[in-house]
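With one protein chain withheld, the remaining protein chains of the complex are depicted in position.
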Amino acid sequence: MAQHATTTHAASDDHGHGHGEHFAHPAPVWVLLGTFGALIFLTILTVFIADNVELGSFELLVSMGIATVKAVLVGAFFMHMFWDKGFNVLVFLSSLLFFALFIGFALMDSYETLPNVSDYYKR
Amino acid sequence: MINPLQSLAQFYLPKQASNFAAETDFLFNAILWISIVSFVAIVVVMVWFAVIYRRRPGYVPKPSPSHSLGLELLWTIGPSLILIWIFFEGANGYATLKTPSNDAEVIEVTALQFGWQFTYPNGEVTDTLHLSVNQPVRLQMTSNDVIHSFYVPEFRAKMDIMPGRKHSMWFKPTLIGEYKLFCTEYCGEGHSKMVRDVIVHAEPWKEMLRKNVRWREDQNHPVANGHRLYKLWCGGCHSYDGSAKTGPSFKGLASLTNREFADGSSLSFSGSESDEWQDYISESIRKPDAKIVKGYPNQMPSFEGKLSPEQIGYIIRFLREVDGGTYTEPAKPATESEVEAGAEAAVAPQ
Amino acid sequence: MATVTQKQQLFGHAPTNHYLDASRGVMSWIFTLDHKRIAIMYMYGVILSLFLAGIFALVLRLELYTPGPWFLTSAQYNQMFTLHGAVMVFLFIIPSIPAIIGNFVLPMMLGAKDVAFPRLNLASLWLYWAGGFFFIVVLATSGLDTGWTFYTPYSTTTSTNVIAATLGAFILGFSSIFTGLNFIVTINTMRPKGMTWFRMPLLLWGLYSTSIIQVLATPVLGITLLLLIVERLLKLGIFDPAYGGDPLLYQHFFWFYSHPAVYIMILPAMGVISEMLGVHCRKEVFGYKFIALSSVAIALLGFLVWGHHMFTSGQSEMASLVFSAITFSVAVPSAIKVFNWLCTMYRGDINLSTPMMYIMSFIFLFGIGGLTGLWLGALSTDIPLHDTYFVVAHFHYVMVGGTMTSLLGGLFHWWPKMSGRMYNEPLGKLFCLLVFIGFNLTFFPQFIMGSLGMPRRYHEYQAVYQIYHQLSTIGAFTLGIGIFGAVMTLVYAWFFGRKASGNPWGAATLEWQSSSPPSFHNFEHRVIVSAPYDFSSVVYDESVDGYVPVVPKREAAPAPQPTPAPVSN
Partner (left out) sequence: MATTNVVRDEYSELVDLEHSHDHEHGQFIAHHFHSAEQQFDSGKLGIWLFLVTEVLFFGGLFVAYIIYRYNRPDVFIDAHHHLDTLLGGLNTIVLLFSSLTMAWGVRAAQLGDNRTTAISVLATMVCAALFLGVKAVEYSHKWDLGLLPGNLFSYDPLAKHDHALISNYLVMLCVPFGVLLLGFLLGAILNLNTGKKLIGQFYGGMAITMLGYFAGVGVGVLWMATMTPKHDSHDDHHAAVVVAADAVRPVVFSADDAAPKVETAVVDGAAAAEAPAGSTAPLDKSLGVFFSIYYCMTGLHAVHIIAGIAALAWIFYRSLAAQWRPDYFGPVDFVGLYWHLVDLIWIYLFPLMYLIR
């Protein structure tokens, strides 16, 4: 018998204490304003690049890169991920992982079967 | 020398009629025996335990461990090895399936609700698939409407056909005979009627094609032309013997005096020679959604651009012929002039 | 001093004011926030759907008794199999175990009063009803004939009521998401002190894994169905090739949800089996950690294999190879579970009760269902078997043989807790046997005709397959009688059964520390957390005709205390 009875009480006696604000983490004002400033700067930057810089096939990469930096800023500071429980962050990031799987497989398949589609229209 | 396992397989596997069959069946049987052995072992152990360790007066269970890393590893790694072997065998067979032979004959396949059209290299079109034994073929498949799937069990070959893209598959028939071709992707009301014959000929069909045994509409009786076009284009949804199919039957269509439509309107005809009747049939083929017969959904695709005016004319001749519900093969026209006369008569009014 | 009466009040059948009696009137049920009542109301819907779709199945089987058309037209036949599939999948099997057994048992296994979000739970139930209502609308209007997969472009062109059906499935998807979300949060934040992750009952692991899939995969179904609706209305051109769309993309969207959905159906069943097996063998479940983690492994790997539904669809060869390889990797955790279950029986104290019969039936049927998956995972053998009756038989062995068997087993197991009454043991066993025989007779012949080449969804078939179809039809009616009988046995027990004590099986998980049926707040007393399969923590007590917990000495709690003297031998 590996696990023998280690019995404890379910409703713990000590839940009564600490109705405090120890789970609230108000974000400092300068962090909020700084994040906002950075976001505006990046928005203007991405429009500027799209209009004035010829990047060819890298264009999508650059604009997505800037968008991702913006997303990280919003996530980390506006959404408090910077201060949040690791598990919650993990939960959110897992959605991105599964989205990546979805898009990865679908795109891989689409990439390889494109000739079948173009063949059809070439006929 | 008869392999007993081989002869057992005939009860659960179709004949082996293509080059893939032996390889696929080998894996099928291998998995079968692996499964039988492991399944029997599991069930025997389960029932045995249930009997000898059942709760009963006087029975005192002996202590036993609640976990064992060794056992867990054993039954993680053991099955994994078998599974890896099965995967590679399957992938091998799949590679054969996907690597067409160089000397494959190309046949164009068009799937439509609810029938098949096979176009051979010389331009001949049939509704049953003719192959010659040991001649590899490559099917270039397209669909006219929804997703269909080409499946001949004896060939162990299957491929979906999606509209909007070209699909390709190949195989080499190795056994003379007649087989069934099934559509295995659900495609609508007549899905289960989308079964046609596949005939593997002993003499090379290719040779026959070289001798130009292709259907020439200008050398055949217009009604025979119409019958052929019916089989290729219409037979999936319309019967001519009055039996129920997706669309209205052609029986009695030529002697129709009045037709009611889904929108409440109706048309009267004075015989199948009248312009009204011929215009109605011609319109129904080219723009089927213009007049929907009462009691039927709007589901027929347009054949505009797929059938020439002459061909529509042949179909009209055929419709007059099968008005009574039966079709008799017309005698071959004797002279060229008769053929010409027949072709002229068949041209539909525009 | 506690008296025998007091003990009976605590651990015997419910004396006063249990959850069924706590309040009266229809409104007290419709607007209840009590997870137990929500579970019961889910049960009505799920069992009703089972019967409805079961009748469709019997009609289908009867029609298929002859090769040609008999009493159904092709159009009616196509509607029948579509509605059978759609109702069974969306209204019966996906909600079945999580919504009934999960809702009832999960909070109690945690010693909690309710799930984390009772209102969300109620919303989930309402959405289930609303989704079911749309399926009624489908039945009352032009029906549905697309197959439950709604493949484009057929679904965008057919004249049947695809929009109502997809809207219904869309709404049911949200019902499923809410249940999953609720369970994850409840298990994460409401576990009692002392119950670490690896001291949770195995059912909770099964439900947790299921919930992960529900939350991650179901939204994709939502967007797929939404796009399909808009595609039908506005001819978007995303899925319909007539307007430049790609039907293969639809299949990727659909199976990204629907393959993991297969695990939504089977993982809770595996949890139920693991849970009941320990109790009815009265032995710690063998390889607890492996069973627990294999559930999570199946849930995560399940997201990587959807392409094995598309081996013949014309997806790229590379994709087929990758999907096939990953498919085999899912087989390993399933095998691990089966072997661990067998080892749990070894030297057990096996109570040959009705739930135990269902457990053994499950292992038998799931064994066949799982092993036949090998043919379908291997590329070259899948090609001829795809879309034949072999596939039909395979997934029925897993879904019906697996999930429905364990649902019935689970209902028999937790029925004393839900209703406060014991069922009739001989009747329970009889109908279990009937279900088992009928099931095998129905679906085993389908393997053979499938490997012989009989395609699925065929109204008319070649005469050579007739004998298998006839066996299958006979089996289907046997199965129907079996299921009906089993449900009737439970219904009879609900009203006329012998009163059950709080813990008639001697289970060590927390839900059995309540009275039967439980009170409104679940527990009349503080629960005592022990290891979930430590059966020395409960002892038989004649005065309540059931098991009562061994109460720890005060000075010993909450620190670990030495193993009590063996009680059962």
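Letters A, B and C mark the chains in the order given here, with residues in each chain numbered from 1 onward.
The rule is short, and it goes like this: a residue touches a chain if its C-beta (ideal position, glycine included) is under 8 Å from a C-beta of that chain, and two chains touch if they have at least 3 such contacts.
The shown structure was predicted, so the numbers you read here are calculated from the model rather than taken from an experiment.
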| item | value |
| --- | --- |
| Residue of B:163, B:222 or B:313 in touch with the missing chain, whole complex considered | B:163 |
| Residue of C:22, C:59, C:139 or C:185 touching the missing chain in the full complex | C:185 |
| Touching residues on chain C - with respect to the absent chain | 1-2, 6-7, 10, 107, 112-118, 120, 177, 181-182, 184-186, 188-190, 215-220, 222-224, 227, 230-231, 234-238, 241-246, 249, 252-253, 521, 523-526, 539-542, 548-551, 553-554, 564-565, 567-568 |
| Positions on chain A where the hidden chain makes contact | 11-12, 15-16, 18-27, 29, 32-33, 35-36, 39-40, 43-44, 46-47, 50-51, 59, 63-64, 66-67, 70-71, 74-75, 77-80, 84-85, 87-88, 91-92, 94-96, 98-99, 102-103, 106-107, 110-111, 114, 117-118, 121-123 |
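In this text, only the chains that are shown with their structure count from here on.
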| item | value |
| --- | --- |
| Of A-B and A-C, pair with higher C-beta contact tally | A-C |
| Rounded Å distance, chain B centre to chain C centre (Cα mean) | 37 |
| Whole-Å gap separating chain A and chain C, where each centre is the average of the chain's CA atoms | 33 |
| Rounded Å distance between chain A and chain B, as computed from the means of their C-alpha atoms | 48 |
| Residues of chain B touching at least two other chains | 63, 66-67, 164-165, 167 |
| Chain A, residues touching no fewer than two other chains | 1-3, 113, 116-117 |
| Residues on chain B engaged by chain A in the complex (per definition of touch) | 63, 66-67, 142, 164-168 |
| Parts of chain C lying in touch with chain A, wherever the complex brings them together | 111, 188, 192-194, 199, 216, 220, 246, 248-249, 252, 256, 284, 303-304, 306-307, 314-319, 322, 510, 526-531, 533-534, 536-537, 550, 552, 556-564 |
| Partner chain B, residues of chain C touching it in the complex | 73-75, 78, 145-147, 151, 153-154, 157-159, 241-242, 245-248, 281-290, 312-314, 317, 320-321, 324-325, 328-329, 331-332, 335-336, 338-340, 342-343, 345-352, 356, 360, 363-364, 367-368, 371-372, 374-375, 377-384, 386-388, 447-448, 451-453, 455-462, 569 |
